[in-house]
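First the structure, which I've put down as structure tokens, then a few questions once you've had a look.
One chain of protein is taken out of this complex; the other chains stay put.
Read from first to last, the chains carry the letters A, B and C; within each, the first residue is number 1.
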Amino acid sequence: MNEHVIPPRLYVAIWAALVVLTLLTTGIAYVDLGLFNPIVALTIAVCKATLVVLFFMHVYYRTRLTWVFIAAGVLWLGLLIGFVLTDALSRGWILTPAPWTTAV
Amino acid sequence: MWRDLPLFPPQASTFAVREDALFFYLVAVTVVFVALIFGLILYFAIRYRRRTPEQRARHVPEPMGLEIAWSVIPFGFMVVMFVWGAWLFFYAYNPPAGGIEIAVVAKQWMWKVQHPEGRREINQLHIPVGVPVKLTMTSEDVIHSFFVPAFRIKRDVLPGRYTSIWFDATQIGSYHLFCAQYCGTQHAGMTGEVVVMSQPDYERWLQGGGADTTAPAAAGEALFRGLGCASCHAADRPGQAPSLAGVFGRPVQLSGGKTVTADEAYVRESILTPQAKLVAGYGPIMPTFKGLLTEEQLLDLIAYIKSLQPPAGPQAKP
Amino acid sequence: MSESAIALAHQFEDLEQQHRAGWLGMWIFLATEVMFFGGMFAGYALYRTLYPAAFAEGSRQLEIAWGATNTLVLICSSLTMAMAVHQAEVGRRGRLIGYLVGTMALGVMFLGIKGIEYAHKFEHHLVPGSGFEFPAPFARNAQIFFSFYFAMTGMHALHMLVGLGLLTALLIRAWQNEFTPGHHAAVEITGLYWHFVDIVWIFLFPLLYLIERHR
Partner (left out) sequence: MSTPAATRKHYLNADFSLKSWLLTTDHKRIALLYLFSVLVFFSLGAVFAAIMRLNLLTPQGDLVQAETYNKLFTMHGLIMIFFFLIPSIPAVLGNFLIPIMIGARDVAFPRLNLASWYIFVLGGLFTISAALSGGVDTGWTFYTPFSSIYSTSHVALTVAGIFVVGFSSILTGLNFMVTIHTMRAPGMTWFRMPLFIWSMYATSLIFILGTPVLAISLVLIGVERLLHLGIFDPRLGGDPLLFQHLFWFYSHPAVYVMILPGMGVVSEIIPCFARKKIFGYHFIAFSSLAIAVIGFLVWGHHMFVSGQSVYAGMAFSALSFLVAVPSAIKVFNWTATLYGGAVSFDTPMLYAFGFIGLFTIGGLTGLFLATLGMDIHVHDTYFVIAHFHYIMVGSAVMGFLGGLHYWWPKITGKMYPEAWGRVAALIGFIGFNLTFFPQFILGYLGMPRRYHMYPPEFQTLNVLSTAGASILGVGYLLPLLYLLWSLRYAPAAGANPWGATGLEWQTPSPPPTENFEQVPVVGEEPYTYPTMEAEVV
């Protein structure tokens, strides 16, 4: 394997970024952003995870194949959650509101 | 002979006719392709059989057009299946307006049925011929499935939720009712019959049944008063709680800006978890009735709320 | 040369192929782990969509200070793990051992804090089951939130325990001076697992602790 010895300085910088993002996400949870609260929280989480994967886990320096498997994992997770939510959210859509309001 | 060896189920609803047409299309496609594949394999295997131990194969080109053809042509047949099937699906799960609405409560291992006029029955469903019938179904325990092969209809019956199915019977007679979703030990015993009667016979049948024939709406009204709902949900004093007159089937403005349609599911949720979807302008003061009502009582209450006519004059709420 | 011959398993041609197989194997395993946790995330997403208010109410019962502290603890442990891999790469045995011990200490600390939180949940009757108590409107649905809280954090804690076991094995091998700059794949690959468990927590923290804190 092509060994990239990554300087420890970079690790510390990534760590600092992760700490800052953690404090940021905790703080921002107390600000009312309406619909955007969960979106912001998840975006920050994705950023943190990406930093860990790329640098702590060395993926940035490795072959495409690793990316393929990471992408597969994330994509399949998206499929699972996506279809489950599709079902849950569209269940209530009534085709034509044909009210059977009175019993015959 | 055909009584002992039936090959086709009775066709006793409007949906069954449509379903069978699709079925014959699918059978035709299946037969054609099975014949094609079996025929080609037999023909090739015999025509090109190995006659001498040293015999070699011919060189055969692999035209791209062939690959595309046998991908696209079957797909064309399948597009027809999809469109036709989706159309039938919407037909089956989208009841037309007007008709009879019957409540069905499933439990291990029986079907409990209540007609709007009040007559109850178990493991039997009496219906008139030629009238659309909608079933509103729920389960007291596990998942069941309401299946009438002669009508070609089936839908799972879930705990904690309402599902519905409709049909329009075309043939007088008696048909199997099965539970199609495995529900425990006596699953195979959770069967019954659907009796399709002529209109006059059905009217007569509804009159029978003895004393226990309170209409669900009336039973619901009694519950409504007995549980004290009426003290807040009064049409003439809309201060504490919204009036329920005419609310069913209409959109309701919620606090928080969203809108829901007041259907069976919403009414059920509002009784069991009142704070989940509050009507705009009202406080969270209603107590929960979770655990205090049976599934049948809930259906009675819903029937009562459905029966409430909107007050005369302009609507109080949009 | 003889050293690498000992380290090379018979089915491989060379150490590079062996390292590549190990690396790929761990990543495939992590894809599997994504889907394992993914089942719970899907359930969580479904119920949070169905019962947003109950989930917010449940989330507010969690102790955000402990949750944030634990997030920081795990991030620190990821740093020490990355440093341990670095020390193995450059072949400093003493520092490798030091960072491994540090990582394990932070891991134990995380579990300790988690234990304190669990104990508080028991005291406040927030553990699902017959003893569950919650203010009236959300009593039923909040129980689902806490079921997911315990299932997800519990499964995460279980993975932490496995990680600690793997680190112990690494520590023993490092102690016996098994790793060299040319042969330290086990450290790196165990590190991948540890970082993955950290990532799971990075998502659990906002999903469980940070719902509608502003109300």
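The criterion applied here is as follows: a contact is a pair of C-beta atoms (placed from the backbone, for glycine too) under 8 Å apart; a residue touches a chain by one contact, two chains touch by 3 or more.
This one's a predicted model, so the numbers in the text were calculated from it and none came from an experiment.
The chain not shown here is in contact, across the full complex, with A, B, C. Within the complete assembly, B:Arg155 is the residue of B:Arg119, B:Arg155 or B:Lys306 that touches the hidden chain. One of B:Gln114, B:Ser145, B:Ser243 or B:Ser307 touches the chain omitted from the figure, and that residue is B:Ser145.
Considering the complete assembly, subunit B touches the hidden chain via residues 3-9, 18-19, 22-23, 26, 29-30, 33-34, 37-38, 40-41, 44-45, 48-50, 55-60, 62, 66-67, 70-71, 74-75, 78-79, 81-82, 84-93, 108, 141-143, 145, 147, 149-150, 152-156, 158-161, 163, 176, 178-189, 191, 273. Summarising the interface, subunit C meets the missing chain with residues 9-13, 17, 20-21, 24-25, 28-29, 31-33, 35-40, 42-43, 46-47, 50-51, 128-130, 140-141, 143-144, 147-148, 150-151, 155. Across the interface with the omitted chain, subunit A contributes residues 65, 72-73, 76, 79-80, 83-84, 86-91, 93, 95.
Basically, only the chains that are shown with their structure count from here on.
Relative to the centroid of all protein Cα atoms, the closest per-chain Cα centroid is that of A.
Comparing mean CA positions across the assembly, the chain most remote from subunit B is C.
With centres taken as mean Cα positions, subunit C sits 16 Å from subunit A. Put simply, the C-alpha centre of subunit B and that of subunit C have 45 angstrom between them.
Listed in rising order, the residues of subunit C touching subunit B in the complex are 51, 53-54, 136-141.
For subunit C in complex with subunit A, the touching residues are 16, 19-20, 23-24, 27-28, 30-32, 34-35, 38-39, 41-42, 45-46, 49-50, 64, 68, 71-72, 75-76, 78-79, 81-83, 85-86, 89-90, 188, 191-192, 195-196, 198-199, 202-203, 205-207, 209-215.
Considering their complex, residues 273-276, 284, 287-288, 290 of subunit B touch subunit C.
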